[in-house]
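Written below as structure tokens is the structure these notes are about.
Left out: one protein chain. Kept in place: all the others.
Let's look at chain A:
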Amino acid sequence: MSPDPAEATHTDQGGARRRLSHARVLDVDPLLDDPEVRIVVCCGSGGVGKTTTAAALGLRAAERGRKVVVLTIDPARRLAQSMGIDSLDNVPRRVKGIDDAAGGELHAMMLDMKRTFDEIVEGHADRERADAILNNPFYQSLSAGFAGTQEYMAMEKLGQLRARDEWDLIVVDTPPSRSALDFLDAPKRLGSFLDGKLIRVLLAPAKVGGRAGMKFLNVGMSMMTGALGKLLGGQLLKDVQTFVAAMDSMFGGFRTRADATYKLLQAPGTAFLVVAAPERDALREAAYFVERLAAEKMPLVGLVLNRVHGSGADRLSADRALGAAENLEERGIVDQEDGKAGLRNSPDTHGSSTSSTDPAAPVTSAPDGGSPAATENEESTARADRADLDKERSVDRLTTGLLRLHAERMQLLSREQRTRGRFIARHPEVAVVEVAALPGDVHDLEGLRNIGDRLAAHRAELPEPDAEA
């Protein structure tokens, strides 16, 4: 049994952080450094930055000295983009430009479903049989087209990579499945299909030719094949039957490997990370993942919460910021009405009158550039005043914008806080690491490295509700 790195972090953190953050904090570095950890699986709903997280973790682990391969299953070539690789095919490619001072390596590959399927067929059937399968129209559709084969092939590829034992860490990005854990269900479904009667029905007619007696094929079964034939059309049924018959010898192997991969996922060397964004839907999916993983006895190490918003001025509430913005806007209106007279006393009087809304922080400073003194040349003074006034107004306008922007940020922040709070209340046992939102997208290794740093910084982006009290 490997120690649970998240558990270790938990106790190392000390009381202060835990009082601040109700959630346990997930520390990714001990996880990435632990030689016992051989597989990291990133799962989560679509659009939460799963692929990016997987790539960033892979890069960080490699730069910390491990020999890593990142397996991505997403058909959009996003990982390729961020790793500067033009084409990711079914073969792991070495990623250039990483810091290898610690002796690590980074490889990346994108799953090619059809290739993976073809390779299995080629590897497990003799030449003639393999050709028969590869040329079967039903097989061609199944291997290339139908969604869902992805999940089986992802499992298969993971098993292969692990079996090669060339890497000491495999980071897997899971398919953006319709239902979250399709890839976990894949082996079971395959199993129940292979054990099912359907296979026998489909195999029966194909075997008939080769067998003398067909007494075991009872009337019920022939009725079934009749129904299937009616449904599918005789020719498709024949294609399916030929396919199943040809694959028959391989099914055992399929099943054994799928079971083995499933067990591998449950083993202590595997760490599951659930990836989410602080949004209702994404966290609902995340909660579902957490529950499913527990039910399947898969080792969950924590939740990566991407795109969390923070603020350096989180003590200024949205309401106060909006109130202050209104004060500034009012000032602008008064200035316009009073003209120059308004300017003469505006900074002081408005400053002190509006400060009454905020007794805790009274205005203590008199603005440096106070009212202009009376001068001999009234005209030029008036012109200078107007210029000053314009400048001041546009700064006020900008400041109003800054305050509104801040209010928006604080509203977002408290919404994220509530959403996260609900998740933590439901799953207090799950360690969480938060990654601050970036204004732009990740394009290159530098961007991934930056995300890796954020992942490892284990600081709470969101202030806790009680932190201000």
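Just so we're on the same page, a contact is a pair of C-beta atoms (placed from the backbone, for glycine too) under 8 Å apart; a residue touches a chain by one contact, two chains touch by 3 or more; residues count from 1.
Definition applied: contacts and distances are computed from a predicted model.
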Note to self: For the chain not present in this complex, what protein name does its UniProt entry give, out of "Signal recognition particle receptor FtsY", "Sarcosine oxidase subunit delta", "ATPase" or "ABC-2 type transport system permease protein"?
What the structure shows: "ATPase"
Check: Out of A:H107, A:R162, A:H406 or A:R420, which touches the unshown chain?
Finding: A:H406
Next item on the list: Among A:G46, A:G103, A:G123 or A:P268, single out the residue that touches the unshown chain.
Entry: A:G46
Note to self: Looking at the full complex, which residue from A:D89, A:E166 or A:D441 touches the chain that isn't shown here?
What the structure shows: A:D441
Checklist line | Of A:R93, A:R292, A:R331 or A:H427, the one touching the omitted chain in the full complex | finding: A:R331
Notebook entry, point to check: For chain A, which residues lie in contact with the unshown chain of the complex?
Noted result: 45-48, 74-76, 78, 137-138, 141-142, 145-149, 176, 178-179, 185, 189-190, 192-193, 196-198, 201, 220, 223-224, 227-228, 230-236, 239, 277, 280-282, 284, 311-313, 316, 320, 323-325, 327-328, 331, 346-347, 350-351, 354-358, 361-365, 367-369, 391-392, 394-406, 408-409, 411, 415, 439-441
